[in-house]
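All protein chains but one are shown at their positions in the complex.
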Amino acid sequence: MTIRAKVAATPATQPTTLKREEERSGAGPLSLFGKFLSKFSVHVILILIIVAWSVPTFALLVSSFREPADIARSGWWNALTGSWSFTLDNYDQVLSQRNMGRAFMNSLIISVPSTILSILVAAMAAYAFAWMRFPGRNMLFLLVVGMLVVPVQMTLIPVLRIYGDVTVDTQVPIIGGNLFGINSFPGMWVAHTAYGLPFAIFLLRNFFAALPRDLFESAYLDGASEVQVFFKIVLPLSGPALAALGIFQFLWIWNDLLIALIYMGDPELAPMTLAIRNLVSSFGTQYQFLTAAAFISMALPLLIFFALQRYFVQGVLAGSVKG
Amino acid sequence: MRSRGWLVLSLFLAVGLLLGVACGDDDDDDGEATEVAGDDDGGGPAEEDLSGESVDVLGLWGAEEITKFEAMYGPWTEATGADVSFVGDRDINTTLTTRVEGGEPPDMALPASLGIFRDFASSGDLTPLSECLEEGDLAAYPQSAIDVGTVDGELYGILMKAGNKGTMWYSPAAFDAAGYEVPTTFDEMLALADQIVADGGTPFSDAEEAGGGTGFPGSDWIQQIFLNMHGPALYDRWVSGDLPYSSDESREAWELFGQVLLTEGYLVGGPETALATPFAQGSVPLFTGDYPAQPDAYMHYLGSFNAGFIVDPANGFPEGLEAGVDYDYFPFPTIGDNAPGVTGDANIMMIFNSDPKTCSLLRWLATGEAQQIWVALGGFTSFSTDVDVAAYPTDLERKAAEQLANPETVFRFDADDAMPTGVGAAVFAGVIAYLQGGDLDEILQSIEATFP
Partner (left out) sequence: MLWLLPALSLVAVFLVWPVIDTVRRSFMNSDSTKYVGFDNYRFIIDNPQPISADTHAALLNNLLWLVVFTGVTVALGLTIAVLAGRVRYEAFAKSAIFIPMAISFVAAAVIWRFMFELNPDQGTINAVVTKLGAEATPWLQDQGGPQTWFTNQGPQDWPQPFQINNFALISVGIWMWTGFAVVILSAGLKGISTEVLEAARVDGANEWQIFWRVIFPQIIPTMVVISTTLVIQALKNFDLVFVLTGGRYGTDIVATLFYKQSFVDRNFGVGAALAVVLLAFVVPIMLVSIRRFQAQEEAR
């Protein structure tokens, strides 16, 4: 109970005061005209940047509704002027592509557990790195974080050798695939978890280390075990950071093609990225499908981002202020 | 010191953990290569019961190519009850390399690179086809195709789905309108180019952009010139590295290529445009401008697969172009007294085990009967003489197939695919550098350095 009470008083709840602060700051030394100018230029600069950032994606969006021949012959902006000839064919063709529904499910079956698993494993390690004292802690942490730079391609062959030896080819009911190793969903979960760990541990350790020390001390005084502290203090307090991490992990796993291609040789089990890749023949470009497919595959991650945006902003905040 | 101990310990633990969780073994019991009696007398694939089995095939096809491949193996799945699990990947060399090196090769693969095929054959990763095939199974294949699939005296690969690269694209309508004759020799072609320039037009179009393969059309130009200029014997030595890439013969071929693409006024848009234009759109200038009276360009060199691009408006071509009237190709012009040569590429069918299911699929795909299915659907040129020439859906495809099958034709495998791995990519990079005005000696030296 005492633990709960303290939670409310942590820094994660701070960052709402600035808006009011900004509005009040009007009484500064700037003249009214100068203030208008500076406000004006803020808007101009910001809107210019937003436009510059959105144009490429907007171009993609517009193109995805154009006829293939139009895409090849004229720039996307021509679709906005002149005759409006938009079509849903591209989306229709991508969605009716064989296996697309199954591929979408596969992407989910791969991404969701991988994301959860990697966060859980990383949180445990980050907790140990942040709050436990043991010899070689710094070196171990740096070893893990140093692995951030390892190109995934470098790991594929050695890991595939191991996977080949540990494959259990018992079919899993409902979701399909082997029980473990190659062509198995659990194999993908473990692989994605491992590849995501360096960044996840890096981010979470910084967050955990920023939690106030007295929180832990009082908990230990109350006789809480480390497991209790982890589940009752660290995890609940880190909701925002975990959400932020979740977004990143989910995005990367959702967009992965390479790892799936190597460890998931079976096209029945392959994620959407592979199904999208198969829209293009060995000689073709087929922009019309790629543009539509790009938006279909972006939809879910963006939805999650917007849903979690509030947490996201706060989460990384607490991690970075101190860390 | 302590951290090192930790490292070793955790590695040990991790491996133990994984092994403990899963003491499985490979699927596909490759030990039992039971002999299956085949009745290879046509009339559909051999009846065997392989139901429940699935053959893992890795290729580089996508989109409609997969549908056509499905049609091709369809009768086999019906006859055997087995299935094909096909993964198409344009980056097939990476995937195949990783899976073979990682000890998990597919059952069958169909890449286009001869280099990777030879590497796997000589490293012992491939299974000799003699373990699956019987005497006479490949009787319909020309010896030159068999030779390409043979490494160290053992047959490891079957060529299928060929591409003919001895094809110079032009528009008969535009040639007629201006009164130009189709050239048969390289000198005639250059004379025609000068004529076109004098008439105020631009003779050539070129497009090199192809993602990871950017520069391949230029590489095709050079190999085709080399073959016609120096003949097949020297070509073979050039490809194997026996004749240095920096030799004078090689240099001459590059210079003639440069004469076509780098001469002021010969190339529409100049080399910079050629490098930035996707190869599928290279023939577009043949039909733009004042077509047919004076199009933006008159000739474009690209393999026979260009026919598929021209009919697709998604590549920027005008709609309603008609084969034989609006577009056609003439054989790559001869140089000197040499016989006309044709370079071409193909997918190489190779296997990594001799399981009954793999052998059964291989035998079926190698038949003319199976290949004729895809031939009829378009976009597939077969080496097998069992395929009925009438089955090709268009005159152009038939012409390309006949050119390949003609005993007069000197056929050679695409040089950048046939050279040792790594050289092909260097040639592509060399083409880019050359078109950007790079020093030819430096380019040739750099490519020579990539030969093992």
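Order of writing sets the chain letters: A and B. Residues in each chain are counted from 1.
The definition used in the following text is that contacts are C-beta pairs under 8 Å (C-beta built on N, C-alpha and C of every residue); 3 or more make two chains touch, one makes a residue touch a chain.
Predicted model, so just to flag it, every value in this text is computed and none were measured.
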Residue of A:V94, A:I109, A:V159 or A:L215 in touch with the missing chain, whole complex considered
A:V159
Have a look at A:A69, A:L108 or A:M124 and name the one touching the chain we're not showing.
A:M124
Just to verify: which one of B:G52, B:G136 or B:P452 makes contact with the chain not shown?
B:P452
In the full complex, which residues of subunit B touch the absent chain?
6-7, 10-11, 13-15, 17-18, 93-94, 97-98, 115-116, 119, 123, 211-212, 214-215, 272-273, 275-277, 421-422, 425-426, 428-430, 432-433, 436-438, 442-443, 446-447, 449-450, 452
Which subunit A residues touch the hidden chain?
11, 14-15, 17-18, 21-22, 25, 28-30, 38-39, 42-43, 45-46, 49-50, 53-57, 59-60, 63, 73-77, 121-122, 124-125, 127-129, 132, 134, 138, 140-151, 153-155, 157-159, 162, 190-191, 193-195, 197-199, 201-202, 206, 209, 213, 226, 251, 255, 257, 273, 276-277, 287, 290-291, 293-294, 297-298, 301-302, 305-306, 309, 312-323
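Following the convention adopted for this analysis, only the chains that are shown with their structure count from here on.
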Using CA atom averages as chain centres, what separation in Å is found between subunit A and subunit B?
39
Which residues of subunit A touch subunit B in the complex?
68-69, 71-73, 135-136, 139-140, 143, 153, 156-170, 179-182, 261-262, 265-268, 270, 274, 277-288
Which bits of subunit B are touching subunit A when the two form their complex?
2-3, 6-7, 15, 18-19, 21-27, 56, 58, 60-66, 85-90, 94-95, 98-99, 101-104, 106, 278, 280-281, 305, 308-309, 312-316, 319
